[in-house]
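Only a single protein chain was left out; the remaining protein chains are all shown in position.
Presenting chain A:
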Amino acid sequence: MRRSAASKKKSDSITTSTTDLFRSASSKATTKEMDRIDHLFNQYANISSNLIDPEGIEELCSNLEVSHTDIRILMLAWKMKAEKQGYFTQEEWRRGLKALRADTINKLKKALPELEKEVRRQSNFADFYAYAFRYCLTEEKQKSIDIETICQLLDIVMGSTFRAQVDYFVEYLKIQNDYKVINMDQWMGFYRFCNEISFPEMTEYNPELAWPLVLDSFVEWISEKEA
């Protein structure tokens, strides 16, 4: 790619490629920021692979004073659009931290509450929720996640907002035998369920509509329990 005038590339969005970032050398401040971000990256990254691996992430977490099962790490991953669970690439790192305007650990720590607010906005949360599922797909061509992981994931992602639903659903998933895995469709179905159906009354729920079958069985199980 030929070098174009730097001024043209001033207002690039986060999704620009590495080379573009590289070329936006117009603002000294930006470069300085990027340097600091890279510097931060190198603190946690594995030298040989040039990735932050699970070990690095654990260190990062302890520095940020959050547990590595905390939802905020997941939110950070979302912000970075990280693709592989447990690993951050340099590109992803840059992307995320630049968006958060954080180039030191402290700034990053301070940015987390803001990030949380941003993610929890109605317009973003659905995307985040779906991202959380995809993030857990480790194998290529994997389409579903095993029940145990789902239970953990549900707890992390939805536990704070929909405690009751998550608890009941997790209990149901552990008891039932029909499903060994949950797929994306069912995962998203649960999100809709929490948002649209009052709990525990569930008066609006109609099994004859297009709800995933697993939720039909879940609702039936609850009504039988209540009876």
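Simple rule for what comes next: a contact is a pair of C-beta atoms (placed from the backbone, for glycine too) under 8 Å apart; a residue touches a chain by one contact, two chains touch by 3 or more; residues count from 1.
Keep this in mind: contacts and distances are computed from a predicted model.
Novice: Going by UniProt, what is the name of the one chain that was not included in the view, given "Ribosome biogenesis regulatory protein", "NADH-ubiquinone oxidoreductase chain 4", "Cullin family profile domain-containing protein" or "Neuronal-specific septin-3"?
Specialist: Spelling it out: the chain absent from the display is recorded in UniProt as "Cullin family profile domain-containing protein".
Novice: Out of A:47, A:175, A:209 or A:227, which touches the unshown chain?
Specialist: With A:47, A:175, A:209 or A:227 as choices, the missing chain is touched by A:209.
Novice: Can you work out which residue in A:31, A:152 or A:183 touches the chain that's missing from view?
Specialist: Only one of A:31, A:152 or A:183 touches the chain omitted from view, namely A:183.
Novice: Of A:134, A:192 or A:225, which one is in contact with the hidden chain?
Specialist: A:192
Novice: For chain A, which residues lie in contact with the unshown chain of the complex?
Specialist: Touching the missing chain: residues 143-144, 183, 185-186, 192, 208-210, 212-213, 216.
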